[in-house]
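Note that this complex is displayed minus one protein chain, with the remaining chains in position.
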Amino acid sequence: MSEKLRIGMIGAGRIGKLHAANLVNRVPDAQVMAVSDVHAPAAKELAHKLGIPAWYEDYHRILEDPNIDAVFICSSTDTHSPISIEAAKAGKHIFCEKPIDHDLDKIQEVLKAVKESGVKYQVGFNRRFDRNFKHVRDVVAGGGIGDVQIVKVTSRDPEAPPISYVKVSGGIFVDMTIHDFDMVRYLSGSEVEEVSTFGACLVDPAIGQAGDVDTCIITLRFKNGALGVIDNSRQAVYGYDQRVEVFGSKGMIAAENETPNNTTYYTCDGVYREKPLYFFLERYNDAFIQEENSFVEACLKGQDTPVGSFDGLQPVRIAIAAKKSWQLGGVPVKVEES
Amino acid sequence: MSEKLRIGMIGAGRIGKLHAANLVNRVPDAQVMAVSDVHAPAAKELAHKLGIPAWYEDYHRILEDPNIDAVFICSSTDTHSPISIEAAKAGKHIFCEKPIDHDLDKIQEVLKAVKESGVKYQVGFNRRFDRNFKHVRDVVAGGGIGDVQIVKVTSRDPEAPPISYVKVSGGIFVDMTIHDFDMVRYLSGSEVEEVSTFGACLVDPAIGQAGDVDTCIITLRFKNGALGVIDNSRQAVYGYDQRVEVFGSKGMIAAENETPNNTTYYTCDGVYREKPLYFFLERYNDAFIQEENSFVEACLKGQDTPVGSFDGLQPVRIAIAAKKSWQLGGVPVKVEES
Amino acid sequence: MSEKLRIGMIGAGRIGKLHAANLVNRVPDAQVMAVSDVHAPAAKELAHKLGIPAWYEDYHRILEDPNIDAVFICSSTDTHSPISIEAAKAGKHIFCEKPIDHDLDKIQEVLKAVKESGVKYQVGFNRRFDRNFKHVRDVVAGGGIGDVQIVKVTSRDPEAPPISYVKVSGGIFVDMTIHDFDMVRYLSGSEVEEVSTFGACLVDPAIGQAGDVDTCIITLRFKNGALGVIDNSRQAVYGYDQRVEVFGSKGMIAAENETPNNTTYYTCDGVYREKPLYFFLERYNDAFIQEENSFVEACLKGQDTPVGSFDGLQPVRIAIAAKKSWQLGGVPVKVEES
Partner (left out) sequence: MSEKLRIGMIGAGRIGKLHAANLVNRVPDAQVMAVSDVHAPAAKELAHKLGIPAWYEDYHRILEDPNIDAVFICSSTDTHSPISIEAAKAGKHIFCEKPIDHDLDKIQEVLKAVKESGVKYQVGFNRRFDRNFKHVRDVVAGGGIGDVQIVKVTSRDPEAPPISYVKVSGGIFVDMTIHDFDMVRYLSGSEVEEVSTFGACLVDPAIGQAGDVDTCIITLRFKNGALGVIDNSRQAVYGYDQRVEVFGSKGMIAAENETPNNTTYYTCDGVYREKPLYFFLERYNDAFIQEENSFVEACLKGQDTPVGSFDGLQPVRIAIAAKKSWQLGGVPVKVEES
């Protein structure tokens, strides 16, 4: 392998553009060799803008290129698992956006292909690289709060996605809560055994008509005996609310939101602080860069990636259990039965 | 009625002493006339210390005294409902410590007696008078966060009670969470329809052996459609953790813990803030005084008490449902079925 | 001496009423025996309201009463020193509101009379009893920040006093900054050697026309080598701004303002916190009670008062130096030369 990791980008949509720009400008050990997109002009435009040498309509051109070491799969969700399998067979290291798939069998096939090929595989759970959540995890892992007893995640989007998206996304549990399912596994260091879901449609009746909920509280029981809770809303009018708290036998550690600055403004009308950063592009800007550097470093050094293929499987299993519990009106559902 | 409310104290234990001292020193419109306790020396000692003119072993002496307008029932829990009924029949206004009873039928009898006699009745849910929670409620009631969607209560004691107490208290849901059940009703302005409880024994195995849990997360569905969650622990090593958060269509309001002072201390080892006030006597010191003044004022002015007898009934019903859900492994239980 | 300290109140104005009410309701070891005021109806009204047995027009009736152990001098500033001397000669312990006098010679006479008589003397620098500032002092005195290097005091009133008051108060340095001069002595544990004052009239031109300033920054050099700074404004539109910070060789400790509650309110327009408590009656409510209890305890136990007569002298000397420096356009002035 060369000094730098030579990367092919598959998909030039919003998240593909984000990763490509970061890889070019913020990841010193990455070298983006090519970009493909089913919509060829998007690939061409991105290549031109970032000075990427090659662009294609067909991602197979990337998989076939012996000068490419790794791929970033940023195409539509339904293509994640088949391209992952093809890329693994082509011997490319793989960074795959989440979720790998909504179907557990397909994810299992990816895991099998990855295992057989021996390539590195990383799933795009970017929040693990947030400076706050990483510090919480480090303190927990270092024994700073003793035995974990309660894990709490607050995760609310600033505005609901379009109904067109809600109809095809697979629902709130797989498109939104899935990040939180990953987060509770990460923070607790334990697997989720059982979940109970209370859901409601309080933001927009159209979401309910589309068969989904926009507000939910999910209680979790972990294999190590700890309990957890996630609360989600599709619409927090004050911005992207992303907080976690882990409580244990020796203490608690909590992470607050990030803000545009640390000022406080006092007037006769009140005392004002800044709202949380608006959405994930602002809040997780640095986390994406850390994530990309971690993947590149793992590939170059032949180490395990920090978020492996099994980490791509488990949140989907929890999401399926959470959805089932919601359909049963909150009756607890075991994750392994899902 | 005289200018001041003439009060008889029934029970001179920890909470009776607290109320008596506050009534004497901090409630200008109260006049404590007498105190009784089944352990006569306790009544005598308290009377002497606070300058209360009379003390008795038998509380009937208080109920029979025509110069007494109201009673504070601070005796053991099992006596709350029978004394409430007797006091109502004697035409005394009643402040009764929580819970009225563990038995719904007995509480219903109290409600009936109170209704028939026309006396004022207030239950000792002191947290409603905390300056933080009251402000949260005021903002919610004023429409400041729009429609309520999510109510969150964190409530953790600094240390577990003795096992001897756990064995007779009726369990965590009636002795500890009951305050939180009152709080969610208060904050949401809605009744609880359904609960789901995940419980665990993580603090002390002896609590589990006594048939109880020491850690729990309870999800709630309100009649107005909102969702809620309470998390409890018998032991937060950093102190009494009492926070609430109400989230709605137009915003969120949250209350943090109170601390002994507002200082921050910076050294080369870190930046230190004060821990939360240690326990309820410190944290709710002012709330108790507000509570007592509210009762006295309601009686003197002939107004409704701020926490009536129905408010004494409902949290017990929720507690019973929560316990049943825990026994069923988290299966949701309707409150009206409990 | 009896079990309780028997007190006579001299002066039934705003601060006299405050002390009397606290002594009656919040200081268990105090017994208020009488109150006097040059305006007799004020004394009568206060006596009636608080159940004080006697009231007089002439304070000598209090000084002559052998059943009175101590006096609270809450009359007009010009009477503080003569009454202090008379009371000392009468053998009464003395709590005197600040300042003792504007004239250093008169204060020295008080000190002499107090010394000769052997009575206890306490000056009303209530802020030392604020829970925040006391904690800061405790940490500093305990070596928690090492050697003191910089002391900062921010002290701003919510609104300017009437011009009629400004004209007779002696000016900002003796009527307002004097509290801060006491505070820097208290926090640093050192005397002030030299001051430099920059003053300006930015709030109300009428204050300047009355020969005073409404905004000032005073730099201080302490005998132990440390530096300090006080900033004052007569009008902070957001409320009473009272903060301190002490910086040293091993760290820093800072005290923030107190607020009506600890809530945070999030809307699409911003994040709101509570404003500081409005003025000294709200902010220093508990500090007054601590102050009064401290005096009573010192008298009953025969201990030194926490703020003695020398503590009444020094801030006046600093104020005189600060005023002189302002008149000299900021040229530093030694306190001992003042």
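Observations on the structure shown:
When the chains are written out, they are named A, B and C in that same order, and each has its own residue count from 1.
We take it that a contact is a pair of C-beta atoms (placed from the backbone, for glycine too) under 8 Å apart; a residue touches a chain by one contact, two chains touch by 3 or more.
Values in this document were obtained by computation on a predicted structure and should not be read as measured data.
Contact with the chain not shown here comes from a single listed residue; of C:Asp147, C:Asp269, C:Glu282 or C:Glu336, that residue is C:Asp147.
Annotation: of C:Glu45, C:Asp231 or C:Asp286, C:Asp231 touches the absent chain (contact as defined above). Among B:Thr267, B:Asn285 or B:Gln314, only B:Thr267 touches the chain left out of the display.
Contact with the chain not shown here comes from a single listed residue; of A:Val110, A:Val153 or A:Met252, that residue is A:Met252. Residues 147, 149-150, 152, 156, 194, 196, 198, 200, 202-203, 215-217, 219-221, 225-229, 231, 233, 235-238, 241, 247, 249-252, 329-332 of chain C touch the missing chain (whole complex, contact as defined above).
Listed here are the chain B residues that touch the chain not shown: 236-238, 264, 266-268, 270-275.
Although one chain is hidden here, its contacts on chain A can still be listed: residues 25-26, 28, 131-132, 135-136, 139, 144-145, 250-258, 260-268.
We take it that only the chains that are shown with their structure count from here on.
Across every pairing of chains, the maximum count of C-beta contacts belongs to A-B. Comparing chain C-alpha centroids with the centroid of the full set of protein C-alpha atoms picks out B as the closest.
Distance between chain B and chain C, defined via averaged C-alpha coordinates, is recorded as 40 Å.
In this assembly, the C-alpha centroid of chain A lies 58 Å from the C-alpha centroid of chain C. One finds 43 Å separating the Cα centroids of chain A and chain B. Residues of chain B in contact with two or more other chains: 250-252.
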